[in-house]
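All protein chains but one are shown in place.
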Amino acid sequence: MCLSIPSEILSIDENNMALIDTMGVRRHISLDLMPEPVEVGDFILLHVGFAIGKISREEALASLETYRELLEQMENRDGTL
Amino acid sequence: MCLSIPSEILSIDENNMALIDTMGVRRHISLDLMPEPVEVGDFILLHVGFAIGKISREEALASLETYRELLEQMENRDGTL
Amino acid sequence: MKNTLELTAALRHPQAIQAMASAIGTAATMLETPLHIMEICGGHTHSIMKYGIDTLMPENIRFVHGPGCPVCVLPKVRVDHAICMATQPDTILVCLGDMMRVPGSGGQSLQHVRADGADVRFVYSPLDVLPIAAENPGKTVVFFAIGFETTTPTTASLLHTVQANNLSNIVFHINHVMVPPAVTALLQSGSSSVNAFIVPGHVSAISGWKPYEKLAEEHQVPFVVSGFEPVDILAAVRTIVTQSLEKKPAAHNDYRRVVSYEGNSRARELVDLYFEPRSTFPWRGLGDIPASALQLRERFRHLDAEILFQSVLPENSSDDHRNCLCGAILRGVALPGQCQLFGRQCTPSNPQGSCMVSSEGACAAYYKYRGEAL
Amino acid sequence: MKNTLELTAALRHPQAIQAMASAIGTAATMLETPLHIMEICGGHTHSIMKYGIDTLMPENIRFVHGPGCPVCVLPKVRVDHAICMATQPDTILVCLGDMMRVPGSGGQSLQHVRADGADVRFVYSPLDVLPIAAENPGKTVVFFAIGFETTTPTTASLLHTVQANNLSNIVFHINHVMVPPAVTALLQSGSSSVNAFIVPGHVSAISGWKPYEKLAEEHQVPFVVSGFEPVDILAAVRTIVTQSLEKKPAAHNDYRRVVSYEGNSRARELVDLYFEPRSTFPWRGLGDIPASALQLRERFRHLDAEILFQSVLPENSSDDHRNCLCGAILRGVALPGQCQLFGRQCTPSNPQGSCMVSSEGACAAYYKYRGEAL
Amino acid sequence: MKESIQLAHGGGAAQSAELIRELFFRYFSNEILLQAEDAAVLPMSGGKLAFTTDGFTVSPRQFPGGDIGKLAVCGTCNDLAMMGARPRYMSAGFILEEGFALSELEALVRSMAEELAHNGCQIVTGDTKVVPRGSADGLYITTSAVGSVEIPSLSAAALQPGHRIVVSGPVGDHGTVIFAQREGMDLQTDLVSDCASLWPAVQEIIQNGIPLVAMRDATRGGLSAVLHEWAQQSSVSLTVQQDAIPVRPEVLGICELLGFEPYHLANEGTFVLAVEARHAAELVEVLRTKTACHQASIIGEVCEGHQGKVILETAWGTRRFMEMGSGELLPRIC
Partner (left out) sequence: MKESIQLAHGGGAAQSAELIRELFFRYFSNEILLQAEDAAVLPMSGGKLAFTTDGFTVSPRQFPGGDIGKLAVCGTCNDLAMMGARPRYMSAGFILEEGFALSELEALVRSMAEELAHNGCQIVTGDTKVVPRGSADGLYITTSAVGSVEIPSLSAAALQPGHRIVVSGPVGDHGTVIFAQREGMDLQTDLVSDCASLWPAVQEIIQNGIPLVAMRDATRGGLSAVLHEWAQQSSVSLTVQQDAIPVRPEVLGICELLGFEPYHLANEGTFVLAVEARHAAELVEVLRTKTACHQASIIGEVCEGHQGKVILETAWGTRRFMEMGSGELLPRIC
């Protein structure tokens, strides 16, 4: 449930609405549910027209790194976890 | 102006509306503008959904008779009026 | 007369028509001056053109097509009113079919504003306004009323129902006009060549033929009431010729099966209950004519669309083309073909003057039935 | 991570997925008992079926598809409410797209009543209700609100705008439900075979992963928060396998780029301002669950469609087919193929039970992606 | 041209013709299209084909004598028949309004199937679109058909002075029936629409070896529209005896009531033929063997002068132009 995907903030207007980009698709969404300030360039989680949370760039890179490491391990040995 | 044609009364209802026949076309019309009582079988003059007058059977026959006579005269001699 | 069909057929009998026409032709040779017979009524114009009765007449009898078509004589500003009301929010404009095609000042008709989204409906009968109003309780239904004496009582009857049942969403824009004042105006204009009148048959069914006695006497011209069948019209022409030869112009009723001396008193009473004469009213092609039209009485002003929509209704309209000859045509001193606009700038789909507006107008009738040439 | 596209692509990397799956397979050989992992969330069900993640799992790891699809668990009587309100005069029913296809008691959906003339509109966002209401001042616009913790704040935000601007023609029919009570009910039912949970990622974006600490401790099963990309889900499975092997079941967050321990407090405050828990609420397929759904607070009863339409809303609905196995499927003790109605009387276009209602339901997902056979 | 589409643009009279000429002919101009016949004649290897299309939007959809389904088949087949072509293959495009009753759709489809059989024609391809409620008035059907030309040189431009004009039956029935059924009109008659397939009658003419000059079904715009088109396309005038035109009493009745003319009212089975004088009597005789055509009559002839005009001769020897219809039927009070 709760289809929700990462989107990038392109601009923010005076009504707390943001123009966001989702894989090349742009839409105006509400920032009214955001618990923390966001800026242009931030990634947010979009759900039915609302940003519901910020996506942590560090954590995203960290999990990508984890997966990448795992992949390397797998390539080196037919490994366990 | 005032397109209006002879129609025959087929029936009359309690709201002073009549079903009339105009050359095989039937319609409900209002008798509210009739100055005199009418009966089934009477001919009336119909204008935009209202009977606006009764057609005199006698006078109609009389004018037909006049025209017929004229026709006969014409056939007999190349006449004047 | 077993049924309506038989009666009609008898009154369109070819031999009877030819016999009558030839009798008229023979008698007309004795006329001292040509007859310019105005058929006041558009219905008569229609019959004359449709049946080609004019082509059966001798040289010295000419028909002059009168002002008796309610949409032709309606001033353009009143058409503009209809269009203006039709485009008000939550308003339904209802009219009789004839009104739909008449262009207003901008060249747009009710058909056009309907196409552009206005709620405009045509009905066969004023009574058909009632179901429309019942089905649209949230809307104001304006009945745009046109017509001569024949039609005015039907509007009055609708008013009566609205009053009796306290219906709150039907209002009226009244454009009813009257024949006798228009005829008087024509006769008084001086320049008219008309020297006989065929009196409208169905107008007289309501008014009776009594009003024409005074007119005939005053102006010393024949006023003959006629029906609309070819034989009826020829009979009226025959009467006019006879009166002219005998030099006894008078009011005469040749439509006795329908018209009485007194007419329909009930209808006139109902009209009188709701309407009163306007001091003056502009006729398209003829100009202002005193006491020639009706308006709602003061106590029905809550039903009067002219008052209710006063703030938005336009007061002026564009003029007819300055070369339009309608005035002269209506006075019998010109024929449509003499107008330089006829059939060129002025056609039924783009009329420049009143006579081209409806198919009962003289110019439109000539255009449709005679072209420039037949 | 330059843009969203890159991130997504990285999380769907074929080699990474195969590497993870094979690592899981190797580790799973050491499991003492089979793992029945319930992914609570319909979004996870969707990802698992769409990417075929279940087919990458060893014999002793099975996914049990949970109750986390808001339209699947919505009791039929609430669908009947939507249909009933949609067919009231001067009423516009607005909902999210998912609701349109769900059949009520009579087999009719909102799509059907729209076809029969009801004004039903689907929107992408609750905010899209505002222009609809503004354009239809004479109508009552009912927002039929469904969804779990992720969606509830968006309804609350709309409520906030309606209150702040005193909008008079928007009312709400609230069907928001909550994950933790449903999970508790499942675990307490006794007969469930589920011994690990994948926790909804986007619900947790709002609620934080804190609520699952208590649940994990109480019931001694793993609760792992996961994202929705294939790699995310596999990572969560790997964590569950590790916890199981280490016999240290706990709440764990594998979706750190989105979910925090505390979640979105602002969203929760807004929810708390407008909503309070219902004493109990019936879940389709699961039955009554205490404190598992929300309703409008007393002081917003003027906005509550359940109260405003009380006199017309039905109280009872037809039952699901008596042979429907949804309850057992949701407890992980049956698979869709075991239901005798599956694919025959029960299909996505004619669902007999909750699991066939939306594409996130277990039966619908099997029907669409696996047939009876693949 | 006015700035927006009026109902009159679809009425088969002057404004329709203007739209076709000023817009469609201008952009789509080609030799076949500019023939402006009921059906296009395609020069294919192996024989000429006729190809035509019509959209059907009639309201009400059910009327005495037929329904929109029957009309959608016979209307299009008739346009082939009028080009002397045997109807063979038809396409059907349905535009359905969301919420349209399937039971009514089935009745209309059944009605189409029945009418196809009368033409020996098959629907071989089709399309269905559904538009949201409020975006159509129930359903619209557009049919196209292909036929094989069996009378090769029929043409609206081939009329020559001396040719006779024949009408296959009474005029105005369909238009009268549809107008009478209009909401709020409250007009009752025993009339039925003349809606019928014409290929059987055309086949009869072919079998009797009667050569024809032109044929056209007198649909929108009525008899008047056909006669005017012929007069204009052939640069001749037509003279018509008014009392030779068959008209049913009820059609006359509606005309008297509302100020219409029978020759402006639509037909869906009555058609007009142009024929050399020496074959006219036989043509009428052959037509009269067909039920729908037993009132077939010679109504006039082709003349020189007054190019493009239609002249009506009345019973009492007067002559006038037959007027063109004006697009939307509006009842008159004057």
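Labels A, B, C, D and E are assigned to the chains in the order they are written; within every chain, residues are numbered from 1.
Everything below uses one rule, namely that a residue touches a chain if its C-beta (ideal position, glycine included) is under 8 Å from a C-beta of that chain, and two chains touch if they have at least 3 such contacts.
Keep in mind that what you see is a predicted model, and the values were worked out from it rather than measured.
Considering the complete assembly, chain E touches the hidden chain via residues 1-11, 16, 19-20, 23-24, 27-28, 30, 32-33, 39-40, 42, 44-47, 49, 51-57, 88-89, 91-103, 105-106, 109-110, 112-113, 116, 122-132, 134-137, 140, 142, 144, 146, 148.
Touch with the hidden chain on the side of chain D covers residues 5, 8, 12, 14, 17-18, 21, 42-43, 46, 49-53, 55-56, 68-71, 96-98, 100-101, 111-112, 115-116, 122-124, 128, 131-132, 146-147, 151, 230, 348-349, 358-360, 368-371, 373-374. The chain not shown here touches chain A at positions 1-3, 5, 22-28, 46-48.
Operating definition for what follows: only the chains that are shown with their structure count from here on.
Common neighbours of chain A and chain B: there are none. With respect to chain E, maximal separation of chain centres occurs for A (centres as means of Cα atoms).
Most remote chain with respect to chain D, judged by CA-atom centres, is B. In this assembly, the C-alpha centroid of chain D lies 60 Å from the C-alpha centroid of chain E. A separation of 21 Å divides the Cα centre of chain A from that of chain D.
Per-chain CA centroids place chain B at a distance of 77 Å from chain D. Touching two or more other chains at once is no residue of chain A. Residue positions 186, 249, 252, 256, 258, 332-334 of chain E each touch two or more of the other chains.
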